[in-house]
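Note that this complex is displayed minus one protein chain, with the remaining chains in position.
When the chains are written out, they are named A, B and C in that same order, and each has its own residue count from 1.
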Amino acid sequence: MANFILYRLFQSAIVMLIVALISFFLFNFVGDPISNMVGQETTVKDMDELRQRLGLNDPVIVQFGRFIVDALQGDFGISYRLQRPVEELIAERMPATLELVFVSAIIAIGLGVAGGLFTGLKRSHWFSKFILTTSLVGISLPTFIIGILLIYIFAVKLNWLPSFGRGEVVDLKGGWSTGLLTVSGWKAIILPSITLALYQTTLILRIIRSELLEVMRTDFIKFARARGLKSRDINYGHALKNTLVPVITVTGLQIGSLIAFSIVTETVFQWPGMGALFIQAVQFADVPVMSAYLILVALFFVVINLIVDLLYFVVDPRLRAEIKN
Amino acid sequence: MKDVSISKWWAGVSDHDVTYSFLHSPVTIVATVATILMFAAAFGASFLTIYTPFDPGSLELREAFMPPAWEQGGNSEHLLGTDGQGRDILAAIMYGTQVSLVVGILSVLLSVSIGIPLGIIAGYYGGWVDTAIMRFADIQLTIPPILIALMIDGITRTTLSSEVHEIVAIPVLIISIGVASWPQYARITRSGAMVERRKDYIAAAKLIQTPTAAIMVRHVLPNVIGPTLIVATIGVAVAIIIEATLSFLGVGIPSTTPSLGTLIRIGNSFLFSGEWWITFFPAFTLVILVLSVNLIGDWLRDTFNPKLR
Amino acid sequence: MAVIDISNISIEFPTRRGVLTAVENLSLSIEAGEILGVVGESGAGKSLTGNAIVGLLEPPGHVTAGTILLNGRDITHLPESEMRKIRGAKIGVIFQDPLTSLDPLYTIGRQLTQTILTHKKMSHAEAKARAIELLNEVGIPAPEQRFDAFPHEFSGGMRQRVVIALALCCDPCLIIADEPTTALDVSVQAQIIDLLKNLSREKGVATMLVTHDMGVIAEAADRVAVIYSGRLAEIGDVRSVIDAPKHPYTRGLMDSIPQIGQNLKTLPNIIGAMPRLDARPEGCAFNPRCAKSKSICRQQTAPLIETGSDGQWAACWAYEGGNKYV
Partner (left out) sequence: MFFKTKRLAIAGIMLGTAATPLAAPVQAENVLRYANVGDAATLDPHALNSLVTLMAGIQMHDALVMRDPTMRKVPGLAESWENIDPNTWQFKLREGVTFHNGNPFNADDVIFSIKRAQADTSQMKGYVNTIKDVKKIDDYTIQIITEKPNPILLDQLVNVFMMDKEWAEEHDVAEPQNFKEKQETYAVRHTNGTGAFKLESRDPDVRTVLVRNEDWWGNETYKHNIDKVVWTPIANDSTRVAALLSGEVDLLTDPPIQDLNRILTSKGLKVDKTAQLRTIFYGFDVKSDELRHSNIKGVNPFKDSKVRQAFYHAIDIEAIKRVVMRGLAVPAGMVIEPPINGYRAEWDENRLAYDPEKSKALLAEAGYPDGFSIQLDCPNNRYQNDEAICQATVGMLAKIGIKTRLNAQPKTQHFSLVTGKETDFYMLGWGIPTMDSGFIFDYLMHSGGSWNASGYGSPELDAKIEEIRGIVDPDERNKIIGEIWTQVQEDIPYLPLHHQMISWAMTRNLDIPIEPNNMPRFYWANLK
């Protein structure tokens, strides 16, 4: 077990290293960092000095090493656009994104699992067919259209919910600001989180349904029925549990995607998170922010994948056995 | 549909069953008809409409903001109205759909042409080749395509001048989306190739010293291409959505050759001002297009390979 | 009274090309302590019959005619909630592949106790004791230790023993064993057959042994029913049927009598193959392959006709003069 975790950690470290390398090249070779840093009056001599001082004349491997050390200490340089340390910018916006993703993930998993179970277990119920058709429409609606639609209906027409922003936020200790402690914060998160969750909900719903249909065809479910087990035990004990491994994989990936898709949602809802920061960075070619965001998102993915791996363990005894050997 | 029918694998499936299943799925029929119509309208745009919405010289600013023909102030010359530059919305949608389809299809073709060879190689050889390819695919698969596409676009935007960027924007977008989505095709192909590898006819082919490449192309490929193409159908829908999203975010297709996503972004600023048609019709077209392709993909999957997801 | 008494059941599958009759007018019964072998080619309808008894026909298949009596009680069209209580309790089922019959995510102990507790009112500790006793009974060594093991930790034969234990756990009066040995090694097959035989004898359980392996039948069954294309072709005492098959199809089967372990996928001594359900010929389903086919064979289905005094019956016009089963 410990070996397995170590192995996985090692693998994750390699992934992070690769991402860091990409990010490093992005940072250092896409656009000249010096000309991005200095004004137009700077002389060639000054620029060379600066180059020397920043160590840009060192061998690439040395520079990369320095980049890694800086990154490990959370130092990603200064944003070209906002003239502030990137890590500060990201730290300020991370809570907003993570809270949005958290609420969306709960919605997506909750609705996805419930819908998937219903449609998987009651295949021919009219409501299942309704859910499936709706979910296909859900997949076909781009996130931004859903967002615009929701704003139009619930903010403008009905005036029930705010159309933008996070509402009132409360600063907690440790630099975390939360919108989940105020009424207006909760109101503000409803539309964006639904928008963000919809696509993932349909994906989770469909994967659970198709896994469930597959499991329901297996011999051990037939055998369980032949043993006269209660359908509740069969459905939720045996069938659902056996769908979990693929479902956990997909759900893990989807939660990761939520972070990436929050770029769109944050743009539509003016949600002050990392995604909005990133899209502005792309538009303004703000390379330090882009490379830091890339590393951060990769880190999230790696962590989620590690959690997924550990969950496999909890769920599937065969894996536990495999690793033991 | 059509590309699928080319493959040998199609022949293995009872024609009778497929036709039957198709004819008894009204939704699929409607979706197919809608898709064909949209394809025809998109690629026949230059024959079907007199307007050339993206030739600035042909625009009449004085005809801007005309509502659809059936609304008060509408004009039958502009069936779906005009936008803020006097562009005919219907014509803009036709040309925009063309861009969306081209980007969607070409990027999927690119993904497929990266994914299938790598998948076959991984599945056929196994061992460390397999591990290397699939580990890489796994890593890339964890990062959503939209993020990869955004990154690639961001880099090209930084390195290229705006003039050059405008020219290469569409190819860059196709490459971004294409490169971002190959792993799923590699995965499917690989599992197929692994199954084929163990079959007797492959052993026979090896015995008579058929070159490996020939075995892969002549024997393995035809057997794995079917499922891949089904997934590719849905892939087209996904690619169209990614393109639209990027364009909506303002980092995709430039407004000189707008796609549906660009049209929606442009129209979005008129959402509250009463000129709903500028954003509604492109959005509606996009949704119908994606929905139709998805429905066809779903049907193909259910009919030919119920186990695929 | 027979434990299970099936008379004249038909099982139909409505499809878009019309209704397929998968099993037609089939009757058989099994006494306590008796093993009835049910033999036939793949798709003949033998497994369907077993499924029909426990009410596990896959929709849209359903029983359209006839009755199934379990200890005299009509269970043909019991509602699912009633049927569920019979399954596992009164009727135990064993499937072909022990590798896939067990839920891989639960310990075998958990699966056993779950089944026991579903049907019997007892404490968890009692259920565990019962489960260990069962494991012992089916010949699992060191059952206390193995109780907490997962299915993947057992070999195929051991897993089939666990499956049998699961089928037995509520003292059923009928066991339906659907190809219980097909997926196992030859040496293990014999052990499992012995186990089934002993259980049937000692506990007086009626056993329906579905297989396409004549060797297994010869080894284990008391009586044998031969099914061809959804219809009963011949039924009788195992020795009589093997030694003196009456139906031309059975005869063909016996001529190509296989060794233990050889499957009846094809019958080299009979030309052609079993017809598809939707292309079943008029009259006797076997007539196109039958060397002695007469004109009546091509027009009318033969009823079961008694061919001897020892309860051997065959559905063949060749015995037209004998007692007909109604």
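By definition in this document, a residue touches a chain if its C-beta (ideal position, glycine included) is under 8 Å from a C-beta of that chain, and two chains touch if they have at least 3 such contacts.
Everything numeric in this text was worked out from a predicted model, so none of it was measured.
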Neighbouring shown chains of the undisplayed chain, as defined at the top: A, B
Residue in contact with the excluded chain [from A:68, A:137 or A:155]: A:155
Among A:24, A:67 or A:80, residue touching the chain not depicted: A:80
Option touching the unshown chain, where A:63, A:218 or A:283 are the choices: A:283
Missing-partner contacts on chain B, residue numbers: 55-62, 64-65, 84-86, 162-163, 166, 255-256, 268-275
Residue ranges of chain A at the interface with the undisplayed chain: 37-40, 78-85, 92, 148, 151-152, 155-156, 159, 162-165, 168, 170, 181-184, 267-270, 272, 276-277, 280, 283-284
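Operating definition for what follows: only the chains that are shown with their structure count from here on.
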Contact-connected components, chain A excluded, all else fixed in place: B | C
Centroid-based (C-alpha) most distant chain relative to chain A: C
Rounded Å distance, chain A centre to chain B centre (Cα mean): 24
Touching two or more other chains - residues of chain B: none
Residues on chain C engaged by chain A in the complex (per definition of touch): 54, 56, 84-89, 92-93, 95-97, 100-106, 114-115, 118-119, 150, 152-153, 163, 166-167
Contacting residues of chain A [partner chain B, same complex]: 15, 18, 26, 30-31, 136-137, 139-145, 148, 152, 156, 206-207, 210, 214, 253, 256-257, 260-261, 263-264, 267, 278-279, 281-283, 285, 287, 290, 294, 297-298, 301-302, 305
In the complex, chain A residues that touch chain C: 218-220, 222-231, 233, 237-238, 241-242, 315-318, 321
